[in-house]
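One protein chain omitted, others in place.
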Amino acid sequence: MLARLGIFALSLALASVVIFVITQALPGDVAAVILGHGATAEQLAAKRAELGTDRPFVVQYLDWVFGMATGDFGRSWFSGLPVATLIGPRAEVTISLVVGGLLLALLIALPLGAVAALKRRQWPGFLTSTAAQVGMAVPAFWAGILLVFVFGVTLGWLPPNGYVPIGRDPVAWARHLVLPVTALGVVQAAVLVRYVRSAFLEVLGEDHYRTARSIGWTRWRALARHGVRNAALSLVTVVGLQLAAVIVGAIVIERVFVLPGLGSLLLDMVSQHDLAVVRGIVMLLVLAVLAINALVDVSYVLIDPRLRARESS
Amino acid sequence: MKRAELWIGLVLVAGVVALALLSFVWTPFNPTGVGSAPRLAPPGWPHVLGTDHMGIDTFSRILVGARSALYVGIIAVGIAALVGVPLGILAAWLPRWGAEGMMRAVDVAYAFPALLLAILLAGVFGASTETAMLAIGIATIPAFIRVTRAGALSVLASDYVLAARASGTPVPVIAVRHVLPNIAHLVGVQASVSFAMAILAEAALSYLGLGTPPTVPSWGRMLGDAQTYLFSHPGQAVWPGLAIAGAVLGFNLVGDGLRDFLDPKLQEVS
Amino acid sequence: MTSLLQVRDLSIAFGRKDPVVRGLDLDLAAGQRLGIIGESGSGKTVTALAIMGLLPDNARVTGSIRLDGTELVGLSDRALSRVRGDRMSMIFQEPMTALDPTMTAGRQVAEAFRLHRDRDAGRARTAVLAMLRAVGFDDAERVADSYPHQLSGGQRQRVVTAMALVNRPGLVICDEPTTALDVTVQATVLRVLDEVLEAVGASCLFISHDLAVVSQLCSDVVVMLNGRVVERGTAEQVFTDPRHPYAAGLVATARLDLLEPGTRLPTVADHVRVP
Partner (left out) sequence: MTALFEVHGLTRVYTTGRRSVVALEDVSLTVEPGQRLGIVGESGSGKSTLVRLMAGLDRPTSGTVHFGGRPVSGVPERQLGFLRASVQFVFQDPRSSLNPRMRVGDVVAEPLRSPLVRRELGALDQRRRVAEVLDAVGLPADAASRYPHEFSGGQRQRIAIARALAPSPQVLIADEAVSALDVSVRAHVLNLLMALVDDLGLTLLFVSHDLAVVRHVCPDAVVLQGGRIVERGPTQRLFTAPEHPYTARLVAAIPTFRARS
């Protein structure tokens, strides 16, 4: 168990180095970026002192990392506001979107994937595989635009854009999230259905599935009793891998539906070249992905007794 | 069923390539600059797919859009394959601790999907086709490393490699004579699937205004523009989306078809 | 003597390919043990899977398979699954993958019992432990609570045997049950199989390419070649005086013990032009 924690910390450190190098070293003289090319030498020197970019690079990095450990994500280059306060309120939007999208994707993909595997040669199997192929090809933001047009504009059932915090009005919160979560979830479902199908196909090919059939379980019961747990092993990995794609999908969906989440903040900051905020957000997103993947690794041990033995020995 | 997938995929891909090549030679109207035609005209004659908010012929922009989609795809997948495949073979050959370290780095890289890396680089270097290609390429390297390593590992565990070693065949010769030909189909499948993902990523980036600059027509940006006029002229939001979906579907189908067509070991599961 | 299992004109083909089994007839009386000998591609495993109704759904099965008078060909999967594990069961070749790695051995044997005999966990546990002892485990409790990865190949095959016999089925089909085992382990598993089949009084279809192994367990034998039975008789008669050239060839190559070491081995080709 300790080894897993070590690996997680190491991965986090590696990711933070990459992010810091890209946002602090590559742009060259940060002060020039902020003050623009008209600034005098004195102004540049003052700004460098203020930002601490006159200190050795490693010290700047450590300052940033230890700051984050205590919740201080540094300050915006332009507004001077602490990044943490900028991020805080917006996290709820992105989390609702990502969790909603992933849940919807799983809700669609798990049953359909099982059907696609079991009824491989009949029409349900072909239909699901074809739908999944097409679903994967549709860009999430196009799906979003079409949904906005159909349900938001033409039918007017749902608000075409905007967000209402859950605290203020849960119903309005939900209504505002239906279209974005659908756009994100359906496309991800198409990707997941294929993984679910191949995971179940693999299980259907296993000898122990056939043993379960030979003692009297029907196809579905054998799959439910012996298939799901073994398929879960590979599915859990897929969810870990897909999480990064869902988060990135959420960034784009926030722009389509004008949702004030981390994604739209990230995009605004990118266009303003405010890299202090950008690296804060990206670090947070990457942290989320690595943390979930670490949890995935841990869940492996819970599901598969073979690993449990190795862990304890 | 698998053979049909490959054919549909090849037809779609050929279509996109044809559109791209045609756009070098001819487009019905000028695809850039301010159009002389009426703005937001509905599909009809001579503007087959209508015109956009600047009066530019949509069909012409779709043609040129195909070119930038393929351009980004080729360069990005090129970068990913040229870096990923050798690293993958190296990872298969390295002793356990060496490979372990490398694969941990690959896991971290998976936390930086193409779009996130592209957004990050756009923030530093400003939005451009080049940053998009570089970011998508770098973000796809881990997928190639993983596929190549898995394929190479099974080849290196085979008896024919052991027999080669027993005759003293040098390591690089084993890599070229035995490993590469037997993982080529895996890399081919990964290339077509990654091409599809590259097109999707480029489209999303252009939609966000972080990919190909406005001067160069791109399907993603066309959708972005179409969205602002969605209430009055929804038609413009259909064609670029269909183009993206068609190209991505094409490459995915080719990838799937290749996977089953070239990999004889994939027997039917009972 | 009413036969427990009656197979008449059984043919099996997959998709559009030509049939793998053609017009097969088999009879098995209660308690009788019939060896099915053949090499890879002879159709012996496909025949077994057809009887159990475990063929993939692109298989076309024609002819009749009657178990205790019940016609199995054409029966729905739901109806067949009530017969499987209760009146007929199967032991497969590869013990290392036959058990679900995420479930203890005892629980998997209990599943078969609770599905067809008695849902009560307590009584199931007793039956399972009794069966595990019957297949030669003195430490039945420990084995029941172990996960498959904690057991050897031979131990896993005996757990699978317990699963197949816990409900005392009328027919047990064994498909090369000891081929994947080391020869010393094979000897133990064969002895256990012999004793438990005797105790339960079950009849057995024993499939193998190894004539000597079949002779250990079976009183009667059929030899299959390219989906057909080419030789049929008691083990004694087929192994000492085979009539069909292919069967004669098989017997000749199998009897290494009768040969002078270092001399040229007799081959099937000496006896027959293998088509």
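Observations on the model:
Order as written gives the chain letters A, B and C; numbering starts at 1 within each chain.
As a working rule, contacts are C-beta pairs under 8 Å (C-beta built on N, C-alpha and C of every residue); 3 or more make two chains touch, one makes a residue touch a chain.
As the structure is a computational prediction, the values presented were derived from the model and not from experiment.
The residue touching the chain not shown here, chosen from C:F113, C:F137 or C:F239, is C:F239.
Across C:I36, C:M103 or C:V268, the single residue that touches the chain missing here is C:V268.
Taking the whole complex into account, chain C touches the unshown chain at residues 33, 39-40, 182-184, 186-187, 190, 209-213, 215-219, 235-236, 239, 249-250, 253-257, 259, 261-262, 264-269, 274. Within the complete assembly, residues 96, 158-160, 162-170, 177-178, 181-182, 264 of chain B touch the chain that is not shown.
Here, only the chains that are shown with their structure count from here on.
We define each chain's centre as the mean of its Cα atoms; on that basis chain B and chain C are separated by 51 Å.
Centre-to-centre, using mean CA coordinates, chain A is 21 Å away from chain B.
Chain contacts: chain A has residues 210 touching two or more partner chains. Taken residue by residue, chain C touches two or more other chains at 54, 58, whereas all remaining positions touch fewer.
Residues of chain A that touch chain C in their complex: 121, 206-208, 210-219, 221, 225-226, 229-230, 303-306, 309.
If you check the complex, the residues on chain B that touch chain A are 1, 5, 104-105, 107-108, 110-116, 119-126, 196, 200, 203-204, 207-210, 220, 223, 226-227, 230-231, 234, 237, 240-241, 244-246, 248-249, 252-253, 256, 269-270. Residue ranges on chain C touching chain A, taken from their complex, read 52, 54, 57-58, 77-78, 81-86, 89-90, 92, 94, 97-103, 108, 111-112, 115-116, 147, 149-150, 160, 163-164.
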